[in-house]
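Scroll down for the structure; my scribbles are underneath it.
Here the complex is missing one protein chain, while the rest keep their positions.
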Amino acid sequence: MKTQFFGKNFISTQDWNKEELETALGLAFDLKKKFALNEQTPYLFHKTLYLLFFFSSMRTRTSFQAAMDQLGGNSHDLVVANLQISHGDTPKEVGKILSSYGHGIAIRHCDWQVGNKYINEVAANSSVPVLNMQCDVYHPFQAMADLMTILEKKATLKDKKIVMSWAYAASYAKPISVPQSFLLLLSQFGADLTLAYPEEFKLMPEIMEQVTENNKKSGGKLAISHNMEEAFENADVVYPKSWGPLVTTDDPEEGKQIINKYKNWICDSSKMKLTKKGCIYLHCLPADRGLEVTDEVIDGPQSAVFDQAENRLHIQKAILALTMGGK
Amino acid sequence: MKTQFFGKNFISTQDWNKEELETALGLAFDLKKKFALNEQTPYLFHKTLYLLFFFSSMRTRTSFQAAMDQLGGNSHDLVVANLQISHGDTPKEVGKILSSYGHGIAIRHCDWQVGNKYINEVAANSSVPVLNMQCDVYHPFQAMADLMTILEKKATLKDKKIVMSWAYAASYAKPISVPQSFLLLLSQFGADLTLAYPEEFKLMPEIMEQVTENNKKSGGKLAISHNMEEAFENADVVYPKSWGPLVTTDDPEEGKQIINKYKNWICDSSKMKLTKKGCIYLHCLPADRGLEVTDEVIDGPQSAVFDQAENRLHIQKAILALTMGGK
Partner (left out) sequence: MKTQFFGKNFISTQDWNKEELETALGLAFDLKKKFALNEQTPYLFHKTLYLLFFFSSMRTRTSFQAAMDQLGGNSHDLVVANLQISHGDTPKEVGKILSSYGHGIAIRHCDWQVGNKYINEVAANSSVPVLNMQCDVYHPFQAMADLMTILEKKATLKDKKIVMSWAYAASYAKPISVPQSFLLLLSQFGADLTLAYPEEFKLMPEIMEQVTENNKKSGGKLAISHNMEEAFENADVVYPKSWGPLVTTDDPEEGKQIINKYKNWICDSSKMKLTKKGCIYLHCLPADRGLEVTDEVIDGPQSAVFDQAENRLHIQKAILALTMGGK
């Protein structure tokens, strides 16, 4: 167990080592229990977290708000259009000034090849933790909630086949941050991973290399498949989710043509039948019902999507408390 | 006096029986006194209320915000356009997810034949109280503040003639929720009610039936008039307010033609002279000055509109404390 978290950023799960991540998970389970008991946890009493959204949000916005409330602090939802960021407020000024007023800065900025760069520039100028609420590359809090849910449902990662699969959706360019952070985190924990996608939907090469590096240290495995059915066979956990062919093309028209070739990549009951008994279905929500997944699956007994959404709250409380309030 | 409120919804005043409503009113007067003394009332310490606005608001928004502050909790004003509700977040998901993070969900959704349905769908999926900040059918917190103000100014409803009247305004389709909730609530309390309106402005038949049912139990009375002057005669309380001819037509053009026939339905000094000495003037605000009411009346000594607005705060604190914090 680690104790030195005060002032740390959380931009990618890779910023923290396995022991640090385990400490955060342990605290998240502890805080979840306290929440059920309505026990007070004012670790951030009267402290301030700014939430900067350059992209829409429901779960992320509301779970960070409740997290700060339950820690005794405050959050402020800065609708970027209302600020003066357009005329002269550079990332430097955002970092310097907000960190002189408050105790943390959380940012969602998903623009391709812009978001992560922006977050890092703010972090370079901030004297308080900068937290990534999703960028073009990473979605670390989502990945932590995903892992927490798998551990709750399956007790251990040992001998569990875990499948992250691409799925079809109407909008062509959903962020690739969810599968990337999921693979990065699970490979740090030594999981038996399968990644399935039509070839045009490959992830960023530098992320895949990092997953390989992680696996070398952790003993984890990664299989690649271009066939959804094959990937689902004997799976313990499936996480079928759309993302854009951004690494292949960032042209919307070309992207649309590519994506429309793969309408059969839907998670339905027949595919779920290929999985192991007790396999759970994950999705970070919102799901494109009827395209990514059938109602039968997402509303069915194998679906853990609402546990997954709830766990956002608990893991965020843990990481906020450690970085903004810890030693 | 009742004590079992924890987790209850407040979508219509009809959801609660008279004893429950009386308990809430009693607590509201108690909290009002404590507010005057600046006494702390942290019944919802570090708890979270989400405010979902599908429609603009001043009094409702700011009074719910102050209510949660004074109860030691937090509120979050969710501007619906910033959420991802458009792509995949159904009422089911809003209910399930927000209730897993926070302790209450308050919704304003006034779209005709949509708002109430939406609120009920969220409530069906929520594990925490769902509170109606106004829909197409009901405005229960406004009605409670109205009743509170009448009781403050008149001490009792006994032998008081209380008039809810239609009034002219330029915009043709104001919600009918205010008169409907007012009649429902006052009829539960056995009031002597008069409802005045030009024929095209009738209220929903199922609401009128419920008022009749309430009167049977409570001993209340309801007279109908289609003449504003006649209705005002000997009144102790007048509440002249515009609403749309929605039950007759939801066509804007037709509605406009109908409404323009009744420009003489304005509350002015000459009409106020028909009332009993000491009669009070109510309006939920904002009023269309010069159309619904003259400045002389709304700014005059009989006007209780700012008491009525203030009482929103106190009754909301009472109902929030009971449903989100009570036993």
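Which chain is which? They are A and B, in the order written, and residues in each are numbered from 1.
One rule holds for everything that comes next: a contact is a pair of C-beta atoms (placed from the backbone, for glycine too) under 8 Å apart; a residue touches a chain by one contact, two chains touch by 3 or more.
Here the structure is a predicted model, which is why all the values come from computation and not from measurement.
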Contact partner of the left-out chain, one of B:7, B:72, B:190 or B:326: B:72
Of A:48, A:177, A:294 or A:308, the residue in touch with the unshown chain: A:48
Residue of B:279, B:309 or B:322 in touch with the missing chain, whole complex considered: B:309
Hidden partner chain, residues of chain B it touches: 40, 42, 53, 56-59, 61-63, 65-66, 69-70, 72, 74, 77, 79, 171, 285-289, 306, 309-310, 313
Residues of chain A in contact with the chain not shown: 45-48, 50, 73-74, 76, 78-79, 82-85, 87-89, 93-94, 96-98, 100-102
